[in-house]
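Left out: one protein chain. Kept in place: all the others.
Chain IDs A, B and C follow the sequence of writing; residue 1 opens each chain.
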Amino acid sequence: MTDVTTATQAGWLSREEMDAARERMPILYVDAVPVRVDDHGVVTGVGLLLRAGEDGQIKRALVSGRVLYHERVRTALIRHLEKDLGPLALPRVPPAPQPFTIAEYFPTPGVTPFHDPRQHAVSLAYVVPVEGDCSPQQDALELTWFSPLEVREPTVLAELANGQSVLLQQALAHLGV
Amino acid sequence: MTDVTTATQAGWLSREEMDAARERMPILYVDAVPVRVDDHGVVTGVGLLLRAGEDGQIKRALVSGRVLYHERVRTALIRHLEKDLGPLALPRVPPAPQPFTIAEYFPTPGVTPFHDPRQHAVSLAYVVPVEGDCSPQQDALELTWFSPLEVREPTVLAELANGQSVLLQQALAHLGV
Amino acid sequence: MTDVTTATQAGWLSREEMDAARERMPILYVDAVPVRVDDHGVVTGVGLLLRAGEDGQIKRALVSGRVLYHERVRTALIRHLEKDLGPLALPRVPPAPQPFTIAEYFPTPGVTPFHDPRQHAVSLAYVVPVEGDCSPQQDALELTWFSPLEVREPTVLAELANGQSVLLQQALAHLGV
Partner (left out) sequence: MTDVTTATQAGWLSREEMDAARERMPILYVDAVPVRVDDHGVVTGVGLLLRAGEDGQIKRALVSGRVLYHERVRTALIRHLEKDLGPLALPRVPPAPQPFTIAEYFPTPGVTPFHDPRQHAVSLAYVVPVEGDCSPQQDALELTWFSPLEVREPTVLAELANGQSVLLQQALAHLGV
């Protein structure tokens, strides 16, 4: 089995075609919660991105993005982690494909805790230890590492958009921290 | 939170549009392994459908199908279970959204154990106890209940197409039977 | 495979022997979060017991108890659920043995969020839908069904002892509610 990535094929889908698809079918996403772990596997840090949203507001975010045509889920995870955290982040994608949960982002608020005004997206969510050096890339202004205790402060959670504070808390619960 | 189903909206996606989407993005699916359980939760039977494939060949299959736009994953599971097993099947969809695994069906054989010549589909896989009366519907010719021992016979597994024998064995392993 | 229960063998372990074992090895427990689900598998209620603790204080609690010698884990789950909720509770123990998490109760506070002054207990935690009539038994004074929203009220969580409020929140996160 080989991982065939087709990042280039994303170009085959014009903006109009993607918009059309977004109105007609659920779009497959991955969400990653980047963590630092000590040598016992205990989580010592949780990484959140700082982004400027389309409305100009500054928001915190998890690593998140679309799975492309003919792309493995694990390849998509690594692609989005490296795109946001830089090529030296060394993400350790879990060996098993089972996500710890799924997040159903609906264009209509209130159907689930997750909301995406652009589309109906269903996201496979993973906790991913990163071992290397992280530096925010592209539209990410900053990457901040919080301790498991700090990251659940109401002020931090309030800075996450689209219900990702719920997903973060689900990850923390899964981690037992 | 309410479950908003939009089965009718499936009609909004013409055959041509669906074909176009299938060539450009992964399509979100659900796979369900229907089981009978005793009052200790021990699996006593595994249900397989008998279907006539597009090539006229008779094949066994799990319950499987697409998630529609604006449809909850659990609603899609119930819709496909009732479509294949009948309206009196009483499927007991698990309360937690975490699938026991995901199956990545590629149009190219050999990328993963799962293959779908029509499309790149990513399926969330669940084991679903059914408590009611099942009668095969629509294009399903028959529903057969196998004991956990019988269902892993090579002759039975060989009748499953597209790598679903692998998914069935993953379900049995997850069930510990 | 048959489930061999040996509840009677519990009597073979005298109080002194049990006390000796408790000081020397981790004791295997199960924790169950009883839930009511609707016909889509959505959790509509979470059941908490009201108990009088050894110190006379009234506390809320999950269903919890020891696994006996030569007893299956699923049999222990059903035994404790029926002991606390009554013989007509009809618990639907999940068909797969994978717990949604484990809780490590330490005699020393602060090692983990879970604390048990009597012993070091490691508990396998499950969410268990119950379909029948529940009536609190034995030392349980009351069983109260809370909505998923109510049960996470700080006043309710504060009534759970030994860190079980953490375990309850882990269960809710796993359920996606």
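Everything below uses one rule, namely that a residue touches a chain if its C-beta (ideal position, glycine included) is under 8 Å from a C-beta of that chain, and two chains touch if they have at least 3 such contacts.
Quantities reported herein were computed from a predicted structural model and do not represent experimental measurements.
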Task: Have a look at C:Ser64, C:Thr101 or C:Ser165 and name the one touching the chain we're not showing.
output: C:Thr101
Field: Touch residues of chain B, complete complex, unshown partner
entry: 101, 112-113, 169-170, 172-174, 176
Task: Spell out, residue by residue, where the missing chain touches chain C.
output: 1-4, 9, 12-13, 17, 20-21, 23-28, 66-73, 96-102, 104, 106-108, 110-113, 120, 122, 124
Query: Which residues does chain A use to touch the chain missing from this display?
result: 1, 3, 35, 37, 40-43, 72, 74-75, 78, 92-98, 100, 127, 129, 174-176
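Operating definition for what follows: only the chains that are shown with their structure count from here on.
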Task: With over half of the numbers shared counting as same, classify the chain A/chain B interface as same or different.
output: same
Query: Which chain is most remote from chain B in terms of Cα centres?
result: C
Inter-chain centre distance, chain B versus chain C - centres from mean C-alpha coordinates, in Å: 33
- request: For chain A and chain B, let me know how many angstrom lie between their CA-based centres, rounded off.
  value: 27
- prompt: chain C: which residues touch two or more other chains?
  reply: 174, 176
